[in-house]
Structure formats: structure tokens, C-alpha cells
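Just one protein chain is left out here, and the rest sit where they should.
Lettered A, B and C in written order, each chain numbered from 1.
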Amino acid sequence: MGIIIDKNTHAIVQGITGTQGRFHTKLMLEYGTKIVAGVTPGKGGMQIHGVPVYDTVEAALEKHPANASIIFVPAIFAAEAALEALENGIKTIIIITEHIPIKDAVNVMTYAEQVNAVIIGPNTPGIITSEESKLGIMPAHIFMPGSIGMVSRSGTLTYEIAAGLTRKQLGQSTCLGLGGDPITGLNFIDVLKMFRKDPQTKAVVLIGEIGGNLEELTAEYIIKEKYPKPVVAFIAGRSAPPGKRMGHAGAIIMGKAGTAESKIKALRSAGVNVAEKPSDVAKSLARIIDI
Amino acid sequence: MGIIIDKNTHAIVQGITGTQGRFHTKLMLEYGTKIVAGVTPGKGGMQIHGVPVYDTVEAALEKHPANASIIFVPAIFAAEAALEALENGIKTIIIITEHIPIKDAVNVMTYAEQVNAVIIGPNTPGIITSEESKLGIMPAHIFMPGSIGMVSRSGTLTYEIAAGLTRKQLGQSTCLGLGGDPITGLNFIDVLKMFRKDPQTKAVVLIGEIGGNLEELTAEYIIKEKYPKPVVAFIAGRSAPPGKRMGHAGAIIMGKAGTAESKIKALRSAGVNVAEKPSDVAKSLARIIDI
Amino acid sequence: MKIFEYEAKTILAKYGIQTPKGGLATDVNQVREIASTLKPPLAIKAQVLVAGRGRSGGILFADSVSEAEKSAEKLLNMQIKGIPVRSIWIEEKIQVKNELYLGITIDRANRSYVAIASTVGGMEIEEVAAEAPEKVIKSLIKPQHGFRSFHARQMARKIGYSGSQLTTLGKIFEALYRVSMDYDTELVEINPLAETFDGKFVAADARIIIDDNALFRHREYKKRLLEGESELTPQELEAIRNNLAYVKLNGNIGVIGNGAGLVMATLDTIQFYGGKPSNFLDVGGGATSEKIAAALNIVLSDPNVKALFINILGGITRCDEVATGILKAKERVGVTKPIVIRLVGTNEEEGKRILTEVGIHVLESMEEAAQKVVKISKQEEER
Partner (left out) sequence: MKIFEYEAKTILAKYGIQTPKGGLATDVNQVREIASTLKPPLAIKAQVLVAGRGRSGGILFADSVSEAEKSAEKLLNMQIKGIPVRSIWIEEKIQVKNELYLGITIDRANRSYVAIASTVGGMEIEEVAAEAPEKVIKSLIKPQHGFRSFHARQMARKIGYSGSQLTTLGKIFEALYRVSMDYDTELVEINPLAETFDGKFVAADARIIIDDNALFRHREYKKRLLEGESELTPQELEAIRNNLAYVKLNGNIGVIGNGAGLVMATLDTIQFYGGKPSNFLDVGGGATSEKIAAALNIVLSDPNVKALFINILGGITRCDEVATGILKAKERVGVTKPIVIRLVGTNEEEGKRILTEVGIHVLESMEEAAQKVVKISKQEEER
């Protein structure tokens, strides 16, 4: 099981002819992901690793029914690509692209909400449901199937923690990155709701960071809904100064808002086990799972 | 009965402090229409013919629940006024204002469709349900209650024909103008559907004119749905030359499209009695009603 | 408001759409100057706003500067459908492999903008739609997202293009939409869009109609309209300045009324009884005596007019006020031609009294009045 993607996910790759798109299409195919077509305007008729390329999403879908899209299109055109996928009826869209303007992202999210589509990202490593499907750029070998659901605002930090889990034989159901931008599609609460319904997922790892108040809202949600599965969290950025963007566009403390302290405090008050160091996540989880 | 408005319609007047708004508010009140508040930004606190004026629709509705709005706001701001009414939940909006840009009108209509609101106009004389409510600028004394539903793209031509009906004691259920612009809210088909369901309405008068193909589409609808009530039509503009706008922004023959001949032919092929002259409408109707 | 081909092309070029190299001239010297900077063959195109310019001989071709001069002279001495040619556009003639059509206009039934593309360019799109509807591709545009690059590419694909030509066509079409939104157009079309033998696309002809009601957002055009730098007749100009809706026709019965539908029906009724209206003139609701004077002035300035029909249905407007207005106007303008007035509605009796006192026929029935004015017009014509 897992959430959002599985063996039946048939995806197109938008921006398949770029360096990133081409490279990760190969890796996704190797993982077993069903990539049915690629789209790059002006490049229709090509083949990338055996995947046929079309000029438009519409043209791709006429030949290859798909229910997901992963977007590697450059930032200037990425929001357009997402709108194209949405208008052509695709309901699961992963936007890998970083540096999409906020105004463009807001447009995409508003439209996605209207048509009930799931957007992961932008600026996300993607999503992987172990041994079923991977729509993303994460190194597949650090993951193993299991019962831990992971949701994160960060890429490499997720790999760090996932590798730690895998070393301890704590396999994962689905692992996904929300994306490091201020405006993203799915947020922690959305994903927690999905993990709640997923029978495979027994516990959830939540990897947050400074900026915004999604972690605080998630804590409220956990309290209000008496969230039934254990949650272990790590929050990056305790040592970050205010007013500075820490790599991710969304990782910034504004005045006194968005600090790691605030998030850690909120999550702890919701009964979430917040790890001090990345390696502590696996340790905490091992204890909890043993119980 | 009749359609869209009745004794329970409580309306606000947007643009109540202008010459037109002020004048017609008085006439509507005299007719018995329930005008509960007026809105003119910057004029909050005034009273017009005893009707309290507010700066915003929101403020008006807090004090005076209303389910309709009639708009007399100047063309530059009229679309904004309609959006304000829509966003504040009003579902029946009559836009009297003429000369609204097409782009603005398209915006209003798109939003109205999303929220299932009824827009009458722009550039309409409004709507009157005899002896129940009048939201418009038509002279009330030419109408009398009865069983004829009237729908028109024109103002004075409607009065001409309505007066003719009234002289022959052929009273009306509801009479409404769609508006003389290329983009209007309700169209003939929408109104025919409403008249179909209205038990009071026994026959329908349809007053069309050159421009667009709404009359042709209506003919198709009448055929397809085997429209159960008799329809008598008059189409203005048989003598109009192509490429010239005949007063109404929407009354223009483009190339060979939108001619009176085309409309008359289509309606006749749908079994509609199309009058040669305005006065023939009442005559035809009298014959039909007798049958 | 229609704008000239050269203006439309200048706008398109500003939005990155390729147009033929060319220049505007109002005399033969300018033509020589421009033509000598261009590579023949050349197209010499009368700048008029009437439709069917090509069929009326308004476009000529030239293989040399001297030929261009001759063609230009010919055009500058020409009238097209009664409109004198005031300026001409000289441009390099495109070697055409295919002619396409791209346009953005209004879809009234869907209350929407619509993008239209066709592989049949060079004809009026309504004609193509009537003769070969399968060759006309339409795509409704929702204002929420507009017509975006991918919509444009989808259309390009539907008319049979792919690869880099598809993206180029997509960019042109997207630019056309931006023109449409930025200039509040009712219609913007490239017809034909020429596909050259090396696979490029050039706007060989272009047409833009700006929404009259949006001219407050485009003051430079509004100004031009009011200053008469267009093809309006003096009557049309006078009507615009007085906020009157006026259209010239070819008959001999002047018509003035209140309300567009009523005036149209009045024309129809006159025609029904065998008469010929000389114009459409709608004074609108609640017209002042000033406005009515202006209306009479405009209608009567047509020497063909033999009789005048004023059709007023007083609703909110009071008939007595209208009558007074007509009298005032009549005195000021000095009307000598016969007038038939149909006047009903609010304060009808008083209105009638005012007019009959000075010997003006006042009738109640529009049909009766129409018959009367037709009869008078025929009598006057026979004199």
C-alpha cells in the first residue's frame, strides 16, 4: 500500500529532454516506475530511454493514459507545465523544479484545489513507495519497504534519516518531500491524514524546519484529532538566525515567527517525540515500535 | 408566481446615490419592490427615499439580509460592483448599466457561473413580475398580471410589445430583458427553461434582434426539447446592414452571421410564430391563446 | 473601433510576432523613399477600414520602385466602397507556402473569449466556418487561466503542426492573446498568417477591433476617434460626440427613436410598408432637447432625406418633455421637411397637444405612422 502512488501509477515526465529529466527518467524506470510518456514542447517524436516524447500533455495522454506527472521543467515554465497537466485531468503532480516564483505557485495551488488534485512540491525530492513506485530524485537504495511513513520539508536530510532507519531495519511505507518553498501543495496535515488511513503505515516520521507555521498547525491537528499513530519528528534550524533564508526559500524566521523552538514546543505539547539529532529519530522509533 | 423575483425578493441597490439609481429606487419602491438597502462607496450613512446607504455590500447585508441586487453603477466600476455582490453571496443580480467592457463582463459571468448565480444584463431594462416585484427601469403601468412570459434583448421594443399585449388584455407573468450587450448573463434558453417550469406562464414572447446566434441556438433547444409552451417571436433588424452596430453593442451582423433572416428562419423551423411587425405579436398570441 | 492594418501590425511586432518589412506613405514621394529600402516584390496596400479591401482592388503588387509608385498613385486616387484612400502601406511580399488563420474573438453563446485557428487562411473565417467547419478549430478561453502557452501549443497541434513549428506557432498565438487582453480587443486576427518555404511564420495581414466600451482604458485611441482621425463621416463623428447611436443607410426617410430595438423595428416596419430608411438613430433614454436637436441636425444633413419619422415610446421619459425638446430642436435647426411623430407613453396627452398646436402630425400607432411617413416620402420624391 503506502499513499498517493503505487504499482498502478502511470506517469508522464514533463521536461523529459532536459539533463535532470533525462537522468531521473532512467533511474525511475530502473526502479520499476511506470513512465509512459514524456513531454517537451518542440521535441515531440523523440525517444528518451525508450519513452516516447510529445509536444503537449494532451498529445501524450491521447496515446498513453496516465494518472500522474513529474515535472522537471525550468522554473520559468514550470508553473505553466503544472497547469497544463491539471487542465488535462492529471490529479497527481510532483514538481521537482526549484525557484518557481511565489505568484506562479499560488496560481497552481488554487487551481489544483478547485479540481481536487494533489500537488507535491515544488522544490521537492518527490515521493517513493518502496518497491512499488518512485516519482522523484531520491537515491532508491537507501529505502526499504516497511511500516514507517515519512514526510519532510527537506531532501538530503530525509535521505540522512531514511538511511538511518534502513540501517536499523525500520522499513518505510511511503516517503515524500513536501518541498522547501513557502508555497507548496501538500502539507504535513494532508499527509498525516493519508498515513492515518493507510493500513501499512504504523508510525510517522515528520521532518520539519524553520519558517512558516505548518509544524505548529500540525501539532494542533494531532491534538484535536487524537492522531492514532505515533509521530517522531526532527526540526532543522535551531541554530538559524532570524531574517535569513537558510537555503530553502521557505526556511526563514520572520521576526519572531517560524523558529525551531516554537515548532519543537508545539509538537512536544502534542505528544510528538522530537529528536535532538537526526540519528535520534531511528532510535526513538525503534523504542516506540518495540512497545 | 412568475420567475426569478417575487414578493419575497429583498434587494439592495448598488449605485443608489447616482441620478439613475436614486430615481429608479423611488419608482421601484412605489411599485412595491422591497428595496432594503443601498450601496455607494464613500456615501455610507446617507438615506435615499428612506433607504439606508452603506459603503460596502458586506456592511449592507450585515444589517439587511437581501437576496438580490440591482446595479446602476457607472460602466467603469459596474463589473466590480457585480463581483462584490457575488462574493457577498447574492445570487440574483440585475445590471442596468450600459457600456461595460467585454473583458469585465466575461469575468463577471465566469464567476457567476461558478457560484450558480443569475445575472440579468448588463444593459438590460431589468425584470418585472407583475404586481409582485420590479427590479428594473421599465415603466410599470404598461404591464398587467397574466400568463404571458416575455424575454427580450431590447428595452423600448419590449415596452412597445408589452403595451400591445396589455391593450389586448393579455397579461404577463414575468417580463425580463436579457440586455443588449454581446456578453450577458441569462440567455433565451435559460429563461425558456424557467418559464417552462413556471405554472403561471402559458405562452412565451421572445424578442430577439440581429447579432450573435442565441436565437438560432434557442430554436435548436425548442426542437430538441419539444418545448411544451407556445412561443411567439419578433426579431428586430431585418433592414440592418452588415458590419454596423445598431445601437446595442451586441446588435451587429458579422460577415454573414447574425442576420435577422437566419434567426427568423431558424425559429420558424422550430415551430415558433415569428411576427412581421411588433403589433402582430399580440394578434398572434390572441389567436394561440384562444386555441 | 477598428484600427488600420499598419497599426495592427505595429502592435503585433511589439509583441514579438514577425511582420513583413514595410512603411506607411501618404504621398508618392514617401512611397519612393520607402520602396527603395525594401526588397521587391512589394505589396502596396490601401489603408482603409472597410471589409473586402482586396476584392475591391485595394491591394496591388510591384516588382520595382517605379511600379510601386504607379500602384500607389492609383490607390491614392481611389475610393474603396465610398471611402477615399488616405494612406498606403508598402511592404515586402511574402513568398507563401501555406496560409493560416489565427484569431481571438468573443464567443457570445459561451460568454467567453475564444481562440480560433484554421489551415485555411486568406478567407473570412466565417466563410470557412460555413463551408468547411472541420477546418476551423476553436478553443474557449476561461479568464481564470487565460490562453496560455500550452493552450496555444494544443491549438497548433490541432491544425497539424509539431516540433519547433508548433512552439513557434504557440508563441505567436499566445502573443495574440496578450494583445487581445492588453488592448481590450473584440477581435484580433492574423489572416493570413503566412508559412514561408523555410518554415517561418509571418503576419501577412492583421485586423484589430478594440471594444468601444473599453476605450476609457485606451485613451490614445479614444482621442483619435473623437478627433476624427478615422474614416468616420461628419455625421458619424457628430453622433459619437453627442453620444448618439447612428448608422447611415441608403434610403430617404430619416428615423429617430428612443431605444435600439425600437428604432430597428421602426426601420423594419418602414421597409415592410415599402419605404426606405435613410438612417438608424437612437437617442437613448431620457434624451435632452440638446440631444434631440443634435439628432435632427445629423439626420437632416443628409440631402436625400424627404421626410422624418420620430418614434418615441415614453416610458420613464415624459412625452411632454420630448415634445418640447422636438419643438426647440426644430426651431434651432430650422426643419422644413415633413415630420411624422409617433408619441405614446407617460404624459402622452400633453405631448400631443404641444405638437399638434404647431401642426405636427402626432400618431399613436407605430404601424400607422410608418405607413404615413412612407406615403409622404413617396409624394415628396415625386415632386
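The rule we apply is simple: a contact is a pair of C-beta atoms (placed from the backbone, for glycine too) under 8 Å apart; a residue touches a chain by one contact, two chains touch by 3 or more.
For clarity, every value in this text was computed on a predicted model and none was experimentally measured.
Student: Considering the full assembly, with which of the depicted chains is the omitted chain in contact?
Tutor: Checking the complete complex, the chain left out touches A, B.
Student: For the chain not shown, which residue from A:N67, A:S147 or A:S279 touches it across the whole complex?
Tutor: A:S279
Student: Taking the full complex into account, find the residue in A:I148, A:L176 or A:I207 that is in contact with the omitted chain.
Tutor: For the chain that is not drawn, the touching residue is A:I207.
Student: Among A:K7, A:K244 or A:R287, exactly one should touch the missing chain; which is it?
Tutor: Going through A:K7, A:K244 or A:R287 one by one, A:K244 is the residue touching the chain not shown.
Student: For the chain left off this view, which of A:T33, A:S152, A:T174 or A:S284 is in contact with it?
Tutor: A:S152
Student: Considering the entire assembly, which residues of chain B contact the chain that has been omitted?
Tutor: 41-45, 55-59, 77, 80-81, 83-84, 87, 107, 111
Student: Residue by residue, what part of chain A touches the chain that was omitted?
Tutor: Residues of chain A in contact with the hidden chain: 23-24, 27, 75-76, 99-103, 105-107, 109-110, 113, 137-139, 142, 152-160, 163, 180, 182-185, 187, 207, 209-214, 217, 234, 236-241, 243-251, 254-257, 260, 276-279.
Rule of thumb we're sticking to: only the chains that are shown with their structure count from here on.
Student: Could you please state the distance in Å, as a whole number, between where the Cα atoms of chain B are centred and where those of chain C are centred?
Tutor: It comes to 27 Å between the two C-alpha centres.
Student: When the C-alpha atoms of chain A and chain B are each averaged to a single point, how far apart are the two points in Å?
Tutor: The answer is 52 Å.
Student: If you average the CA atoms of chain A and of chain C, how many Å lie between those two points?
Tutor: Spacing between the chain centres: roughly 56 Å.
Student: Could you list which residues of chain A touch at least two other chains?
Tutor: In chain A, nothing touches at least two other chains.
Student: Quick one: which residues in chain C touch 2 or more of the other chains?
Tutor: Within chain C, residues 144 contact more than one other chain.
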